[in-house]
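Take a look at chain A:
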Amino acid sequence: MKFSYYPGCTLKTKAKDLDAYGRRAAEALGITLEELPEWQCCGAVYPMAKDEIATKLSSVRALVSARDLGNDLVTLCSACHHVIKRVNGDMQNDENIRTKANNYLQLETPYAGETKVIHYLEMLRDVVGFDELKKKVVNPLKGRKIGAYYGCMLLRPSKEMQFDNPENPTIIEDFIKAIGATPVLYPFRNECCGGYVTLSKKELAQKKADVILESAMEQGAEELITACPLCMYNLDANSTAHKLPVHYFTELLAEALGVK
Partner candidate 1 sequence: MSIEETKKEYKPLIVAFCCNWCSYAGADLAGTSRLSYPADVKIIRVPCSCRVNPLFILRAFQRGADGVIIAGCHPGDCHYTSGNYYARRRMTLLFSMLDYLGIERARTRVEWISAAEGVKFSTTMNEFAKTIHELGENKKLEDLRCKELLK
Partner candidate 2 sequence: MSSLHKIGVFVCWCGSNIAATVDVAAVAEAMRAEPNVVYATDYQYMCSEGGQSRIREAIKEYGLTGVVICSCSPRMHEATFRKAAQSAGLNPYMVEIANIREHCSWIHKDRMDATAKAIVLARTALAKLNLNQPLTAGESNVVKRALVIGGGIAGIQSALDIAEAGYEVDIVEKTPTIGGRMAQLDKTFPTLDCAACILTPKMVDAAQNEKITLYTYSEMESVSGFVGNFTAKIRKKARHVNEDLCTGCGLCQEKCPSRKAKNEFNMGLNTRTAIYIPFAQAIPNVPVIDTEQCIHFKTGKCGLCQMNCSAKAIDFEQQDEIIERQYGAIVVATGFRPISLERFDEFGYSQNPDVVTSLEFERIMNAAGPTKGQLVRPSDGKHPHCIVFVQCVGSRDTSGCGKPYCSKICCMYTAKHAMLVREKYPDVEVHVFYIDVRTPGKNFDEFYRRAVEQYDVDYIKGMVGKVSSHGDKLQVQGSDLIADKQIIIDADMVVLAAAIEPDPEVRKIATMLTASIDTNNFLTEAHPKLRPVESPTAGVFLSGVCQGPKDIPETVAQASAAAAKVIGLLAKDKLKRNPCVAHSDEMLCNGCSACEKVCPYGAISYMDKEFRVPGPKRTEIRRIAVVNEAVCQGCGACTVTCPSGAMDLKGFSTKQIMAEVDAICR
């Protein structure tokens, strides 16, 4: 099974682990992730305004590039996934954006959202299958009580992201079960960590992260996993009161598959 792979900027710098473990685990699962040639930064936030075209072009380029290679596109960073998936939706459904983006890019074949964008977790669920994954685990993480932290970007808006039930998601819990650990459900797993506001309003982000950690600890989680470098930062480096170890989910995946 071969996919085009979009790592994104942060995975090349501060979140190298997220990327490296992700690649190793994919290899162990028999999946080839081909990094897109010459990808550009997705912009990290989805430009919501209807008249923002230029800021969407880098995502369109990545999408076109995957299409031309004939591959589905796998993302790993939540923010990149959010941006690329929604821009792809615009290219499918918003005639104005589609026309303008195509006019600007002057492609040989105009792009209308043909590329299928899936997140690494969706790949595990829908392509590999959690039952299959379970069979390939050599080092089950028995006894570990792990809370899944979803954050915002993967789930919302659910009409566009089509990722999981936005209010009661289960994909990461199913993942945790597959790698042999025990998922801990807690109600704030889909609440915001504070996001980019951490840059200018640290206290606000801290408050948000603390609430999440508190909720997870109360339900008995001993560690958290996430798919987002910014969530990682807010929960790990930026929180004040409650401390829980936070990992990228790919790290645990690699560990379970014996390729860490």
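Keep in mind that, in the parts below, contacts are C-beta pairs under 8 Å (C-beta built on N, C-alpha and C of every residue); 3 or more make two chains touch, one makes a residue touch a chain; residues count from 1.
How these were chosen: all candidates are chains of the complex that A comes from, given by their letters.
If you're wondering where the values come from, they're calculated on a predicted model, not measured in any experiment.
Engineer: Between 1 or 2, which touches chain A here in the complex?
Structural biologist: 2
Engineer: Taking the complex as given, what residues does chain A use to touch candidate 2?
Structural biologist: 159, 165-168, 185, 187-188, 191, 215, 218
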